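Single-structure report; data block below.
Removed: one protein chain of the complex. Kept in place: all other protein chains.
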Amino acid sequence: MTDTTALLRTEALTRRFGGLLAVSNLDMDIRPNEILGLIGPNGAGKSTTFNLISGFHKPTAGRLFIGGRDVTGRSPEQISRLGLVRTFQHGSLMRGMTVRDNLLVGAVGALPQARGEPRRARVAETAKRLRLTAYLDERAGNLPHGLQRLVSIGIAVATGPRVLCLDEPLTGLNQSEVAGILDLFRSIRDEDGSSILLVEHNMKAVMQVCDRIVVLHHGQKLASGTPAEIGRDEAVISAYLGKRHDSH
Amino acid sequence: MTPTELSLEITDLSVNFGVVPALRGVSLALRKGRIATIIGANGAGKSTIMKAVCGLVKPRGGSVSLFGKPVTGLPADEIVVRGLSLVPEGRRLFGSMTIRENLELGAYRRKDRLRVGEDFARVLDYFPALRDRLSTPVGSLSGGQQQMVAVGRALMSAPRILLLDEPTIGLAPAVVDDIAGIVRTIGRSGVDVLLVEQNAEVALSIADYGYILENGSIVAEDESTALARSETVQRAYLGI
Amino acid sequence: MDNHAILKAGAPAVLAIALAAVLPASYASNLLNWIAIAALIAASLRMVLLFGELNFGTAAFVSIGAYTAGLLTTRFELPFLAAILAAGVMAALVSILFGYVTLRIKGPYFKLIGFAFAEVVRLCCTQIDWLGGNSGMVGIFPPAGLDAWYGTFVMTVVVLMLVGLYAVERSDFGKVLTAIRDNDAVVRTVGIDVHRAKVICFAIACFAAGIAGSLQAFANTVISPGDFGVLLSIMALAYLKVGGEESIFGPVAGAALLILLGSVALSFGAGEHVFYGAAIVLSVLIMPKGIVGMVDGLLRRPGGPAASTPAIREARGQ
Partner (left out) sequence: MQTALQIIATGLQIGAIYVLFSLGLTLTFGIMRIVNFAHGQFFTLSALVVAVVMPYLATAGLPLPAAFAGSAAAGVAASLLLGLVTYEWGFKRLQRDFVGSFILSLGLILLLEGLYLDVFGGAVRSVPPIIDGTVSVFGASLTSQRLLLCFVAVVLTGLLYAALAMTPVGKALRAASIDHEAAMLQGIPYQRIARHGFMIATLLAAVAGALIAPVSVVTTTLGSDYLIKGFIAVIVGGLGSIPGAIIGSLFIALVESVGGYFFDPSRASIAIFALVMVVLLVRPQGLMGHG
């Protein structure tokens, strides 16, 4: 695979729930070494898109490719093993376990064959990177909210993903915590050469950190482009503020 | 302003989910005869305010009072009896039951059967589309019709205060207009309305005044016309 | 495992084996046998609980172990140790089939279907003539030379099995199981096959149950379908609930306490069912963490709640 190929690509991805078209004809791609923002008002279909590309929902129509390979209909486990790892909006961590064991689960997923040492090394390295080393033996559920978010991201980072999909990782964090996580995102992109798909409501952060943004509205792609382009887009502004527009 | 002019008063309300703070000392008030709105982005804590007021979520601190009487910590069914009704986010209708049954359940605790009949007729006047389908299970209705049933069900308890949580979400523009019109009518009929909306334009066009919620705290409060012009709204939604 | 843990677990284990060795054949040594076997069954139940499921089919797997050992010894005259091993393997094989189907199902069905399975295995035993039908099997003797040492043997096997289960629990695989109970969606997102992990854990637990069954068959020398009713699963649950499910010592403490108290209570003429039933009801309502949890709580109290360690206080103070 060359650098120009998309890591992940969707082709007319569609998901229907009863009468509701949650995601409709979505074409989207994630390229190597980029942070892609996926934004849109409440109910725009972001969560469904996330569930579709991570295999938790099966698409009603359309196709999903990872690294050029058709993976439509694969299970979440299979998709994860191809390098796409996601987090969940409401805490993707094991609250009853220590931070060390939380990260270990990620390491086990990444290194199914290795025993002992390589996994411990992966845990230590991930902890260092997320500045969690001091908390390795704490029960994750006892940690303050910001650190719990870091643990969630840490589990995914420990798997060494090629595409890291984060569902609202910044909710409820204070400004300095947000800044720290944004630095981490950049280092994942620049040092690991991985890509990030970011669903986030903190628009300021999205505008700061993303290379490219896709805007969803009523399950469809409303706009895509650089943060600057999106910030100027009339259709996007009206979608957010609820004004009428006739973009389609 | 004397307390008697307030139908609903929330003082310094805090709610945590586990260790996660969802609301941090929120204070707001609903004035008699007016429509208020809380607007803010996803995850700001709008629904949590609604749930805490209705008794579905136990607050960590602060108080809620209705017509000057504290109701903090009462179970949800007792709050309804005291004159407050919520149209919950996602409607939460009883899907396998008919429109008629859903509406009847709204009046479960009422003793004034005669008035219940009148209210039933009034709800059907508000939403004529429901009239011909009273025996249809609500699960098979369209989103807009379901929202009508949800609003109608809440009105059947003859509330003096009506809370609406994201009533226009996922609805087609024409239906959004219908719902907005009905909410204004309800407000004029003597019910005090508190509206939570993600769609700021619709919210501010319905409400007399509004609050902006960011990250669990109220950051601004003003008349709707002023809010509609303000930079704060833009910032709350777009972060620009 | 650090030195402290080895001491904490090793000392009671050695003591238990020594106790079994010095105790002459008597009511007391029988009691010790029962406690050891019951503890192993309860530990098997707890193993499945690691990933958050209650295995009420436990009785079925104990009976599969007992019948396998009985059949191989009386009909095929297989060596004693081979029969015991085969009992565990047979139970594990059946559990893989059963678990593969039932562990995929979300919700309460696994628990309910376990009950039905135990009942059906019992019914099957009554129906199959070469298993002895209703009257069961007799003459399942351990080798003559081992007779006097059978109690020691049982205790040794049980201790080894418990150590093995503990090792699994402490391994990375054990951590994955606990993670599945806590948040199975996350485990799926890192690429681990949750269903497969559950089936493997279930098989390990049922292997232990099968071994326990074979030990029981040799201890009693007689087995019949009535020994393996749903009641056996409920008793195992009682040991686990009373002892506490958070530590491997829970099932052991629960089995020891309930069997000892039970035998005292029985000597006063109280009904066995009333005793065990009351024990479960009271432990659910009064001490949901069991004896071990309660003792742990008492020991920790002086240090204050575990939640405020220095590291967390520092993090909160930021």
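Each chain gets a letter, A, B and C, in the order it is written, and its residues are counted from 1.
To be clear about the criterion, contacts are C-beta pairs under 8 Å (C-beta built on N, C-alpha and C of every residue); 3 or more make two chains touch, one makes a residue touch a chain.
For clarity, every value in this text was computed on a predicted model and none was experimentally measured.
K.L.:
What are the shown chains that the omitted chain is in contact with?
P.N.:
B, C
K.L.:
For a quick check of understanding: of B:Ile39, B:Leu93 or B:Val123, which residue touches the chain that isn't displayed?
P.N.:
B:Leu93
K.L.:
Looking at the whole complex, which of C:Val22, C:Leu123 or C:Ala167 touches the chain that is not displayed?
P.N.:
Answering carefully, the residue with contact to the hidden chain is C:Leu123.
K.L.:
On chain B, what residues meet the omitted chain?
P.N.:
Considering the whole complex, chain B reaches the absent chain at 54-56, 75-77, 80-81, 85-86, 88, 92-97, 101, 104-106, 108-109, 153, 157.
K.L.:
Mind pulling the chain C residues that touch the left-out chain?
P.N.:
For chain C, the residues touching the absent chain are 54, 101-102, 104-109, 111-113, 115-117, 119-120, 123-124, 126-127, 231, 234, 237-238, 241, 271-281, 283-285, 288.
Rule of thumb we're sticking to: only the chains that are shown with their structure count from here on.
K.L.:
So with touch defined the way it is at the top, what topology do the chains form here? Options are line, ring, star, complete, other.
P.N.:
Topology of touching chains reads as a line.
K.L.:
Please name the chain that ends up farthest from chain B once chain centres are defined by their CA atoms averaged.
P.N.:
Greatest centre separation from chain B goes to chain C.
K.L.:
Average the C-alpha coordinates of each chain, average all protein C-alpha coordinates together, and give the chain whose average is closest to the overall one.
P.N.:
So the chain nearest the centre of the shown protein is A.
K.L.:
Cα centroid separation between chain A and chain B, in whole Å?
P.N.:
The answer is 32 Å.
K.L.:
Taking each chain's centre as the mean of its CA atoms, how far is chain A from chain C in angstrom?
P.N.:
42
K.L.:
Between chain B and chain C, what is the gap in Å from one C-alpha centre to the other?
P.N.:
Taking the average C-alpha coordinate of chain B and of chain C, the gap between them is 53 Å.
K.L.:
Considering chain A alone, which of its residues make contact with at least two other chains?
P.N.:
Each of 95, 142-144 in chain A touches at least two other chains.
K.L.:
Flag every residue of chain B that touches chain A in the complex, lowest number first.
P.N.:
Residue list for chain B touching chain A: 18-22, 41-43, 142-143, 166, 169-170, 173, 197-203, 215-216, 233-234, 237-240.
K.L.:
Per the contact definition, I'd like the list of chain A residues that touch chain C in the complex.
P.N.:
For chain A paired with chain C, touching residues are 54, 56, 75-78, 80-81, 85-88, 91-97, 101-102, 104-106, 108-110, 112, 115, 119, 134-135, 138-139, 142-144, 147, 155-156, 158-159, 176.
K.L.:
Taking the complex as given, what residues does chain A use to touch chain B?
P.N.:
19-20, 41-43, 95, 141-145, 148, 168, 171-172, 201-207, 231, 237, 240-244
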